[in-house]
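Single-structure report; data block below.
Coming up: chain A.
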Amino acid sequence: MNCLVCIEYILIGVMILSAIFAVEWRDLLAAAVGMAAVSLFASILYLMLQAPDVAMTEAAIGAALSGAVFIFAIKRTQRFESEEEERPGWWIRW
Partner candidate 1 sequence: MNVQYASLLIAIPLITAFFVPLMKGLGEKAIKTYVLIITAIQAGIATWVFEEVYTTGKPIIVMAGGWRPPVGIDLYIGPFAALFVLIVALVSFLMAVFNFRAVKVEPIDKYAMLFLLLMLGATGMIATGDIFNLFVFMEITAITAYALTAYNKTGEAAEASLKYMVLGGIGSSFFLIGVALIYGATGTLNMAQIAQLAGNINPTVAQVALALVIFGLAVEAELFPLNAWAPDAYQAAPHPVTAMFSAFVVKAGIYALARILYLMSAVGTWKNILHLLIAMATLTVIVAEFSALRQRNVKRMIAYSSVSQVGLIGLAFALGTQAGVDAGVFQMINHAIIKVLLFLGVGYVAVQLGGAEIENFRGLGKRMPLTALGVTVGSMSAVGIPLFNIFWSKLRIILATVDAGYAWAAALVLGASVVEAVYYFRLVHAIWFTGEGERLRESAPLVAIMLLLIAIIVAIGIYPNYAWSLSQKAGNDIFNVAQYIKNVPLMGVGA
Partner candidate 2 sequence: MISAYYFGAISLVLIGLYAVLVKKNVLKMLIGLSIMETGVNLLLVSIGYIYGRSAPILSEGIGPNQAVDPIPQALVLTAIVIGVATTAMALSVAIILYQKYGTLNVEEIRRLRG
Partner candidate 3 sequence: MNLLMVMLFAPLIAGFLAWLLDFKVIREVIGIIGASIPIGVLAYYYSTVTSESITYSLTVGGFTLGFHLTMLTWYFAVIASIVGIAMAFGMASTSKSSYDWLFALISFTGVLGVFLSSDFVGFFLFWELMTFGSFMMVLKRNRHESLKYFVLSIIGAYSMLVAIGIIYAKTGALDFNTVQKALRLDAMVGSISRGETALIYTLFLITFGVKAGAVPLHVWAPGAYSENDQSYTAFFSGALSKAGVYGFVLLYILMGAKLYTALGVFNNHLVFAYILAWIGAITVVVASFLAVLQEDIRKLFAYSSVGQVGYILLGLGIGTGLGFAGALFHVLSHAIFKSLFWLVTAAIILRTGKTRFEDLGGLAEKMPITFTMGLIAVLSLAGIPPMAGFASKWLLYEAAISAHMPLVAGAIFLGSGLAFAYVVRFLYAVWFGQRPSDLDDVKEAPLPLLIGMVILAIPNLVFGIAPGLVTGYFNRLFGDTIVGGNYFRLVTPTGTYNALLVTVILIFGLSIAGLIYIYGAKTRKIPVINTYQSGNPVTEEYNLSMRKNFYRPLAEALGFWLKYSWDRFYERLANLTEDFADWLREGFYNGNAQSYSWYLTIVLLILALWGVL
């Protein structure tokens, strides 16, 4: 196993982790940032998959603009998920 594969695995792992965080975080702002992070990691992966065009587009549109639009929408609605949702699982409580 060479180092590049290592990095790949780590990146994919982190991407999945941030996806989980994006889904589980109750603070929607944080969740939107998490989503943008997923896009960002994905764009690095695109780069590793020899797709620089896609990487650029994903970074510019998927991560930056999409995240920004999400943040604006959150600003115009509500920041937290409503309260009747039960306490999140142990893996997220910290």
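Simple rule for what comes next: a contact is a pair of C-beta atoms (placed from the backbone, for glycine too) under 8 Å apart; a residue touches a chain by one contact, two chains touch by 3 or more; residues count from 1.
These made the cut because all candidates are chains of the complex that A comes from, given by their letters.
Every value quoted in this text rests on a predicted model; they were computed, and no experiment measured them.
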- Among 1, 2 or 3, the complex member that touches chain A is candidate 2
- Message: Going by the contact rule set out above, which residues of chain A touch candidate 2 in the complex?
- Response: 5, 8-9, 12, 15-16, 19-20, 22-23, 28, 31-32, 35, 38-39, 42, 45-46, 49-54, 57-58, 61-62, 65-66, 69-70, 72-74, 76-78, 81-82, 84-85
